[in-house]
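Heads up, one of the protein chains got dropped from this complex, but the rest are sitting where they should.
Let's look at subunit A:
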Amino acid sequence: GVRQALWLTKTKLVEGLPPSVLSIMDNPAHQLENQEERVKHAISHARFWNTREVAPNREYYCPVLFEDLLHLCRLMAMKYPALAKRMLARKYMIAATWERESILLQVRGQNGMLLNSMAPIPPVASKEEILATEEHVLETFYPIAPTIDLQEVNVYKELNDTGFRDGYPYSHPHTLFFLESANIRTNRFRPEQLRAKMLMFAFGNALAKAKVLYGNDPKVLEQPVVVQSVGTDGQQFQFMVFQLNTTDLVANEGIKNLVWIDSDQNLYEKAQCVPEVKKRVVTKPAGIYGFQPDTFKKFLALYLHGTV
C-alpha cells in the first residue's frame, strides 16, 4: 500500500492538501456560475442519463463523469486564459528508473491520463519544510522486504523517458488522472492501492522530468518538481500533490520528497437510479444523495493550481 510506496520513493507523508491548494479552494473567485448545480448535472448525466439502459455500469459512468468534470474545469478558461495552455495526453507512456539501497526500481507503462502544462507548478513546500524532512525516518517493514508484490523483470535498458519528444511546448507534467472503471470489484484497485499507484506514477513522472531538466546525477534539486494526481472510481476521489525534492535516492538518509494526500473524498453518497419502493410506497425517490460540493472544489483547485 501507501507505506510501501513511501519507502520506495523516499517520501514523507503529510495528511490533507497543501495550504496553497486549500487557499485556491477557498477563494470564491475560483468558482463557476451555478457550480453546485452544474456538478449535480454532471453526476446525473454520468449516472443516469448517459445510456439507454436504466442504470449504466461503472465502465460507462466513471469516464463520463470524469470527462464532464474536466469540461467544467476547462470552462474556467473564461476567467483565466492561461488555462488554455494545457494539453491532455490520453495514452501516454512513462518510463523512470531509480535505485533504492541497491535495488533497481522502474516505473513504466501506459497508465492513466496526463495533463501537461506549459508552466511548471511552483514548489508547494517552503525551504524549511524541505530541510525538516532530513530528520524524518522512513518507515521500514522488517522482516518484509520493501519490494514485496513488485513484479521482478529483467529489463535491459535503464530508461528514463517522459513520453514526449524534445521541444514539446507543454513539457511540464501537471496532473495525472486515474480512473478505476472496471465493473467487477476485484478488477478495481482498492483505495489504498490506488493511492500507492498514484504515488508511484506521480513520482515516476516527476523523476523523469527532473532527469531531463537537471541531468542524471543524483542530487538535491534547487527547484523541486511538483506533480499532482487524482484517482477515482466514479464516486470516491483521492487527491495527491507530490513534490520531488531530491533525486538522491540510494541512501535512506538525507532530504526526502514530500507528498500531501487527501483520501476517500466522496463526491456523492448514493445515486439512486430507480426509486426504491417498499409495499407500494416510494421510500426513496430517484436522485443523488449526499452530494458534497467540497470534493469538486478540490478537483477544481488542483486543476487551477499553478496558474492562479
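Criterion: a contact is a pair of C-beta atoms (placed from the backbone, for glycine too) under 8 Å apart; a residue touches a chain by one contact, two chains touch by 3 or more; residues count from 1.
Throughout what follows, contacts and distances are computed from a predicted model.
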Listed names "Sorbitol dehydrogenase", "28S ribosomal protein S30, mitochondrial", "Sorting nexin-30" or "Gap junction protein", matching UniProt entry of the absent chain: "28S ribosomal protein S30, mitochondrial"
Hidden-chain contact residue, picked from the options A:M78, A:I103, A:V155 or A:V220: A:M78
Listed residues A:E129, A:D161, A:E192 or A:D248, member touching the removed chain: A:D161
Hidden-chain contact residue, picked from the options A:E67, A:E129 or A:E192: A:E67
Absent-chain contact - pick from A:Y170, A:F239 or A:F296: A:Y170
Where the unshown chain meets subunit A, residue by residue: 33, 41, 44-45, 48-52, 63-64, 67-68, 71, 74-75, 77-78, 81, 83-84, 87-93, 161, 163-165, 167-170
